[in-house]
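All protein chains but one are shown in place.
== chain A ==
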Amino acid sequence: MQDYSIHDGEGVRTTIFLAGCGLRCQWCANPESWTQHKKLAYHAHKCKGCHTCRSVCPEGLDPASEGFDIARCTFCGDCVAACPEKALQLACEAMDADAVLDQIRRDEIFFRHSGGGVTFSGGEPFVQHQFLRRLMAGCEKLGVSVWVESCGFFKWDQCSDLMAGIDHIFFDIKHMDSETHRKFTGLGNETILENAKRICAAGVPMTVRIPLITEVNLDGRNLTATARFMQEHLPGSLIELLPYHELGKAKYSAFRMQDDFHAFTTPTAAQIEAAYSIFEHHSIGRYQ
């Protein structure tokens, strides 16, 4: 959970990251949220090699070593608490809905005065639709606005009832060509585009987000196709372009996922503006 978020919707928001996602986007900045199981991050640059973690591990593991056997880790957190350098960190911890709602309740005063609320993000928040349903019911009781950030890949039938409770959705469209989409994310885009239409039809205000990546989707053809799709099927939707950044890189090594890391190129400011102009040309407003 992250409070005082100002980039995930109107006002001051508390962003709740729900783990689990069907896509494997090669540029993902939050790879620890791909799966729901607990994880232990090891930040090698902070470790001073004191081996305190090894000495406290009830399983006799050494979280700081190359050969750390994650399969035997019980994620008890003893090493995290003991590490004097704070080089270890648990991710994807289980929280019950009441604990999440308690935090939302604490932040409510800040939502009220700034026009903010809660943003569910991920992972893909609809993957944990049952949990999401309970949290959204809690938000409704508290009168807290709900925004969602979705990659679009989820089963519509499981989630359609949630749409009425969403005040705004950020919806990712990574590429209009299904094969290219599959190449970079592991899956085709059919379900995603279908879901986009359905959400729009359900009346949820939508902002389409494109993670803008030079090697992937910066070409005029793709952007024009996206704009046309929006014009035709997503009436009233806005566009926001998020230029690729490398800030997630350190996470891949911390979570021992180096093999999954791919480097891309950040578009220039001029390229970003040119991309926006394509959408402008199709009368699609920019999310501000």
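Heads up, the rule we're going with is that a residue touches a chain if its C-beta (ideal position, glycine included) is under 8 Å from a C-beta of that chain, and two chains touch if they have at least 3 such contacts; residues count from 1.
By definition in this document, contacts and distances are computed from a predicted model.
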Open item on the list: Can you match the unshown chain of the complex to its UniProt protein name from these: "ABC transporter ATP-binding protein", "Formate C-acetyltransferase", "Lipoprotein" or "Tryptophan synthase beta chain"?
Closed with: "Formate C-acetyltransferase"
Task: Per the touch definition above, residue among A:113, A:155, A:183 or A:221 touching the missing chain - done: A:113
TODO: State which residues belonging to chain A touch the missing partner chain.
DONE: 2-8, 11-12, 15, 17, 29-30, 43, 45-46, 52, 81-82, 84, 86, 106-107, 109-110, 112-116, 121, 149, 243, 245-250, 269, 288
